[in-house]
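A single protein chain has been removed from this complex, and every other one stays in its place.
And then chain A:
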Amino acid sequence: MAADGAGAPPVLRTLVVDDEPLAIERLQILCAREPMVDLVGTAADGEAALRLVEALEPDLLLLDISMPGLDGMGVARALEKRTRRPAVIFCTAYDQFAVAAFDVAAVDYLLKPVAPDRLSRAVARAAEKLSGAPAPAAPETQAPVPEAPGFTEEFWVPHRSEVVRIAAQDIDRIEAERDYMRLHVGPRSFLLHQTISELERRLDPARFIRLHRSTIVRRDRIAKLRHDGLGVWHAELSDGEAIRIGRTYLPAARALMGR
């Protein structure tokens, strides 16, 4: 990232990757309107993208997911092995890949046709993220919770006409609804197509606890446990919600009280 003197907005050297010529053209036009974006190259597939990253050392990638050969997810994973890695904004036509994006650190997730203001926000977020972390110091740039590797810190959830980012730490509780999981975040909730056990695996057990076959709760949201007799236990949450505790999960829940 090149800062053109004090006070000037940072300029992100950007690479656009897409296998459809018209899609590249469209992003080229949008990027030309973005003051913070300096388009340095385009690539039509994943391998070409990696070669250009090597040669051009861009700050930002606008990355399509579905491509011949190495696809966008593959590119993002390959980038994670680099010490100096560019920020990634996924641009795709459809949200079916959102779940896979949990595994790679992405700044944003845009749906095609990308709206100009949505791109502006994503670029601003990328700039923020890049400026907050000095370029070569790789270890500090990532992973807010280094002692808990492998846990997902943010989820991308299709919501209305876009894909929204939900930080794991903002989730109050998760409830299963058939094939979907409802993530409760404050007064709002989002549906995510995922199994509860997969979600449980992705969440840091130090922060989340499973209370029922279909419920996961953030530990610090539990106000108290209540015994209703006959071995029936409920967890009362700080928002007043009472969650029934499944028999299998009772020992772990009662261990909470011991803390």
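Note that contacts are C-beta pairs under 8 Å (C-beta built on N, C-alpha and C of every residue); 3 or more make two chains touch, one makes a residue touch a chain; residues count from 1.
In this text, contacts and distances are computed from a predicted model.
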{"item": "Hidden subunit of the complex - UniProt protein name among \"Glutamyl-tRNA(Gln) amidotransferase subunit A\", \"Histidine kinase\", \"Outer membrane protein beta-barrel domain-containing protein\" or \"Na+/H+ antiporter subunit B\"", "value": "\"Histidine kinase\""}
{"item": "Residue, one of A:Ile29, A:Ala242 or A:Ala255, that touches the chain absent here", "value": "A:Ile29"}
{"item": "Option touching the unshown chain, where A:Val11, A:Val40 or A:Leu70 are the choices", "value": "A:Leu70"}
{"item": "Touch criterion as defined above, residue of A:Pro21, A:Pro35 or A:Pro205 at the omitted chain", "value": "A:Pro21"}
{"item": "Interface residues of chain A (partner: the chain not displayed)", "value": "19-23, 25-26, 29, 44-45, 65-71, 73-74, 93-94, 97, 100, 111-113"}
